[in-house]
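The other protein chains are all here in position, but one chain of the complex has been omitted.
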Amino acid sequence: MSLLTSPQPAAADDAAAPFLDVRDLRVHFPTEDGIVKSVDGVSFTLEKGSTLGIVGESGSGKSVTSLALLGLHKGTRAQVSGEIRLDGRELVSLPEHAMRSLRGRTVSMIFQDPLSALHPYFTVGAQIAEAYQVHHKVSKKEARERAVEMLKRVGIPQPQRRVRDYPHQFSGGMRQRAMIAMALVCDPELLIADEPTTALDVTVQAQILDLIRDLQEEFGSAVILITHDLGVVADIADDILVMYGGRRIEYGTVHDVLKEPQHPYTWGLLESMPQITGDVGRRLNPIAGSPPSLINPPGGCAFHPRCTYKGWVPEGRCAVDRPELVEVAGTGRHLAACHLTPETRQEIRVRTATGAAQ
Amino acid sequence: MSTTQPAAGEHLLEVSGLTKHFPIRRGIVFQRQIGAVHAVDGIDFTVGAGQSLGLVGESGCGKSTTGRLITRLLEPTAGKVVFDGEDITHTPENRMKEARRNLQMIFQDPYSSLNPRHTVGTIVETPMRLNDINPPQGHKKRAQELLETVGLNPEHYNRYPNEFSGGQRQRIGIARALALRPKLIVADEPVSALDVSIQAQIVNLLQDLQRELGIAFVFIAHDLAVVRHFCERVAVMYLGKIVEVADRQTLYTGPRHPYTHALLSAVPEADPDAVHRRERIRLAGDVPSPVDPPSGCRFRTRCWKAQERCATEEPPLVRLGGNAEGHLTACHFPEEPSVEARAEDIVLDPALTTLEDNASAAS
């Protein structure tokens, strides 16, 4: 089926290939208990200047996907297959030394916990300068000046002085700013942020998210934001990809996915999140059960054991037949992998809406 | 829903002037105190029977310390905790039994708060045995009933904590807290270690328990949405102080303290349109160190309305003109009671200001 290799969203222009084109990416880890299929056939595209939010719970494969984009599975036991085309260049088959010259320069990454992601024994300035020197033939002094400039850009007060500080002397928010400075020091074309604000306080999270968004506007790079929190992507992403058990479950623009969600898992995520506005008496509607095993995933739709609506699909199809990611009729770019017919989905949504209002 | 505090005497828990300073010592041979972490610095609040009070705030605000002071896991430096009519502030450990029975705690980390070498049955039964409670149906039967109450299979009585998932372990912790039929449960970040879908299961469970068993809650969390969902009254803490307290409707729609505004504005919502509806406030920097908190109003160093008076005079937590009863705010220059989008965003972060000025100049 051609849909496996056609990612959809982002302007479908046949003439020019998308800046980032991931096709049928698979990352499998052989273990004693069997093969862990962390990522199992994921495709998406991304243009420069755009942001993709990859959303999923723990074990959904979102972080493993991001490490594959950086080629960080090379040299490990992980088996990576599929294609990652960045600006026309295929990365999966790229040898390590060639991939290395892209890391940090063309593709760079911001990690979740800046305290553990920065080396405790080197100064913040030295770590940023090092990231610059790997890819640029410059003197130590020039690299250090660049580090100061970057720190200033990300809003570290007194950058001349703070450049000599160690990570533990920074506050949590400042460490993540330093991490961003390090990721952006070589003006990357693709920036991957893996849960960049999960370890931070809420007011600092807002600062950091806005900073990533504002910097993107200035640098014009492509950004992938990985998170478990649909709220985090709402304001910053253009497209959202929802992952479950290493696969795509729903994919579309922010508006499509958050305002017109089509997959019962996405419904579940949205309905289990308490809100700070709206009806306070609304009861949360959690998703029953827990995430699937990645070694022996459930047959058919991986979500079916937890799905409230599998009864709406005739003949128990959900348990045997894996739904493909198909276009939601009439949208063009909104895809969902679910056997429910559009009519049934509509009916369910009307019912839950009235149910919630009671 | 009543927005007023219950009249005096009805309070299950009364906290007044509660203070906890952790000394910082230094010295070559003899350690002398050179300062203190002002974790909690004189807070007052009350919780009525069956009520739930939320404590929200960012790291270092003292919310978790407060929880530990109420349950006497920490010894207060000053102040008073009256629980069920009894002053338990300095009750010696051997006389705490009665209070402990009615005052239970649920912890954040369901992995480390359960002894891995004990079966689930033992974990749930232990509080009963320690308190000489002998339910008519027997310990085992009662423990199995409790497991069923929290949504676990009673047949899993003989299993060990590591055989359960994070959400299930949190359920075990809840069953243990329920074993003594407490009047108040202090829940310290009970869902923050869990995945979104599991979070909702636990929140619903706690909500059912509260309604059915009439247990009062002090619910401590950094997630403002969860707190709004669970608690009738909410107190916002900043650097060891309560800066604002009100019923949830008032606090989330008509806050007066600038910090409450900033906090609410920072909460991300899973709605792409929300951004345009709500005010945008971006503070600069992080929370200052509680070792040497700012003079006067502690929020003044990050506040856009701060004036000289804020540095010299600490604002009392009082009902401001225009506030509903029970809505207390500690601010000299309060904001308008609205969270609607403003004509001009408040952006204090220098990096954001520069970037956004450049962007608007370019366009």
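The letters A and B name the chains in turn, as written, and every chain counts its residues from 1.
Note that a contact is a pair of C-beta atoms (placed from the backbone, for glycine too) under 8 Å apart; a residue touches a chain by one contact, two chains touch by 3 or more.
One rule holds in what follows: contacts and distances are computed from a predicted model.
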Chain not present in the shown complex, as UniProt names it (candidates "Xanthine dehydrogenase family protein subunit M", "Fe-S cluster assembly protein SufB", "ABC transporter permease" or "2-ketoisovalerate ferredoxin reductase, alpha subunit"): "ABC transporter permease"
Full-complex contact with the absent chain, from A:68, A:118, A:301 or A:337: A:118
Touch with the omitted chain, as defined above, among A:103, A:162, A:177 or A:248: A:103
Candidates A:48, A:85, A:135 or A:317 - the one touching the absent chain: A:135
Positions on chain A where the hidden chain makes contact: 70, 72, 75, 100-105, 108-109, 111, 113, 116-123, 130-131, 134-135, 166, 168-169, 182
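Everything below uses one rule, namely that only the chains that are shown with their structure count from here on.
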Chain A partner contacts - residues on chain B that touch it in the complex: 58-59, 165, 167, 195-201, 203-204, 207, 222-226, 228-230, 248-249, 252, 262-272, 274-275, 278, 282-287, 349-352, 354-356, 358-359
Of chain A, residues touching chain B in the complex: 57-58, 153-155, 157, 171-174, 177, 201-207, 209-211, 214-215, 217-218, 228-232, 234-235, 254-255, 258-259, 268-277, 280, 283-288, 290-291
